[in-house]
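Here it is, the structure, as structure tokens.
Every protein chain but one is kept in place in this view of the complex.
Right after this comes subunit A.
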Amino acid sequence: MKRSIFVIVVLMLVLASIASVVSAQEEVVLKVWDNYFRQANDQIIKDAMEKFKQKHPNVSFQRVARPLDDLKMQIMAALPKGQGPDIMTVNNAETMMGPLVRGGHLLALDKYAEEYNWEDKILSPAVMNRARYSEDGTVLGKGNLYAVPFMGELVGVYYNKEIFEELDLNIPQSLEEFEEVLKTLKDAGYIPITYGGLDDWQFFHLYGEVLGSVLAHDMGADNAQEYLDDIVLRWDEDRSFVNKSTQESASILQEWVENDYFVDGFSGLNGDDALPIFTAGKAAIFIQGSWYSGDITVSDIEAGFFPFPPYKKDGKLPPQVGGMLVPYGISAYTEHPDLAAEFIDIVISSESTNEHLIDNNSLPASVPVDTSELERGTLKYDIYTTWNEVNDSGRLGHYLDWISSSMWDTMGEAGQNLMNLDISPVDFVEKIETDFRQWQDEKPKAD
């Protein structure tokens, strides 16, 4: 009898332990919605999912990858109802992150940032601030971390090496030298700069690069970065866009227009029209973002890349326009926050992620990038050394359309008018300032 009881107890214990194992291996489905549908980035996510599943065989993924404009509307509609994905791309600032944080729909990731050491691994802390909001969602740039990127973006100067060698031109070390290069190119019959003025964002990047250089000269590089942080990230009402630097930067661009340094008919070209003028060897310079480097690499020209120079020779590196690719965030309603954070860490930290990114000339958020294996003198080498330099010095500037929710519209129109010489530099900065002041009334405020 005693033996029978003993056997039954042992059997029950065995069954209980099997049951606990089974429940521990409960099937989990993580829903991921992102806009990384293009081949290179898509492969990064697929590889990360495979790697994650090897570690967690009970986890499967339901992924939706669509263009951000479509996805944004779906996320903004689903999350407030407590539905939607566990993990999703969350565009920075007021386009997505602000309203989602204010509604309490995003999970603060600081606990995981510490656990996985994201602050040290990814970009510079100053850049990571772009994914931070105060808990009430009223102040951008500080407070809780709500998203993390696996890729960065940088605007700089692409140049045609063959044309530079032919005309015996060196990489300019100051704004003055840069303008001498433009004049030499013009005199030699080349188009100095190709530019697609029909796309608003082409202006933001061009103006942003010149502004960074002028600001750093007028107020010092550190203060210039602080000014940009205040006005673009923090919407600081004590800052103003009307000042000598913003006006001079606008004047410089108008002088370049008057000197015919831009491709003919630039105002009717978009970015995709401007690129082939550079890759066909007609234009010597293209001031644009790292996302064009893949197309330039596979073209027939030999191109290089350098950061926009400081105002004066030997000056500090001025702020360079750039930021992060639309980052991943986690829903406040997920039942699996730990798994979601672990998946994001794999996306960010995996060696295969960096390999894919470097293969495609994209900028890993995980810095510094190891350039020891890269061939010197190539576009790839130029871009990654610049990327490391910019992150190391904390000089990654901002996309100026973040200044307010309507700034894309306002600066886009004002920039086109400026470049067409329809308005003066003074009028241009006043239009930006008017929008910025209006934003002070409309921006989210603490109760």
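Observations, loosely collected:
In this section, contacts are C-beta pairs under 8 Å (C-beta built on N, C-alpha and C of every residue); 3 or more make two chains touch, one makes a residue touch a chain; residues count from 1.
Heads up, the rule we're going with is that contacts and distances are computed from a predicted model.
Taking the options "Carbohydrate ABC transporter membrane protein 1, CUT1 family", "Molybdenum transport system permease", "Acyl-protein synthetase" or "DNA-processing protein DprA" in turn, only "Carbohydrate ABC transporter membrane protein 1, CUT1 family" matches the UniProt protein name of the chain that is not displayed.
In the complete assembly, the contact with the undisplayed chain comes from A:T95, out of A:T95, A:S174, A:Q254 or A:S424. Only one residue from A:S267, A:S299 or A:N388 touches the chain missing from this view: A:S267.
Across the interface with the omitted chain, subunit A contributes residues 69, 72-73, 76-77, 79-80, 94-95, 99-100, 102-103, 105, 197-200, 263-270, 273, 277, 405-406, 408-409, 412-413, 416, 420, 422.
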